[in-house]
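Structure first, commentary second.
Every protein chain except one is present and positioned as in the full complex.
And then subunit A:
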Amino acid sequence: MASISSRRLAKELREIQAEGCPVGISLVEANDFSKWVFTIQVMGDSLYQDEVHTLQFRFDPQYPISSPAVQFVVTDGKQAPIHPHVYSNGHICASILGNEWSPVLSVIAVCVTLQSMLASCKKKERPADNDRYVKHAPENPKKTLFHYDDDTV
């Protein structure tokens, strides 16, 4: 019997294939149950007009009880959006990816949340501690204990 994790991801994938992704989000790659890739774009008026960013999800066998490792792709000429909660290595400081992750959320729910995080941004800038963080950051953003200190951006 397939694990709960892959059964759940299979269902999420079927739903994406049947109903499509929300506007501005598209599935680029989902060849297995360990890594999925999406592109994400902010629709309408925003600081990220005409930018397309690539978002990568990695799942461990405990998904969805354990949160997915989510980050922007910064290889092959791709860049992370400039945002106060997004580090230049693609890591994202968002509570729903950390201590507020809940298994009732889904891959698409995360995409939509990050899309609206970009849409509501008032000023394009990197986090204040970007250089220091990027220098010492673990490869997997889930190993970072982010401090979620700002609910307004």
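Following the convention adopted for this analysis, a contact is a pair of C-beta atoms (placed from the backbone, for glycine too) under 8 Å apart; a residue touches a chain by one contact, two chains touch by 3 or more; residues count from 1.
The rule is short, and it goes like this: contacts and distances are computed from a predicted model.
Its UniProt record calls the unshown chain "ubiquitinyl hydrolase 1", which is the correct pick from "ubiquitinyl hydrolase 1", "Large ribosomal subunit protein bL20m", "Glutamyl-tRNA(Gln) amidotransferase subunit A, mitochondrial" or "Ras-related protein Rab-18-B-like". Contact with the chain that does not appear here is found for just one residue of A:G44, A:G77 or A:P138, A:P138.
Remark: the residues of subunit A touching the chain excluded from display are 3-5, 7-8, 11-12, 15, 61-62, 64-66, 95, 99-104, 106, 132, 136, 138-139, 143, 147-151.
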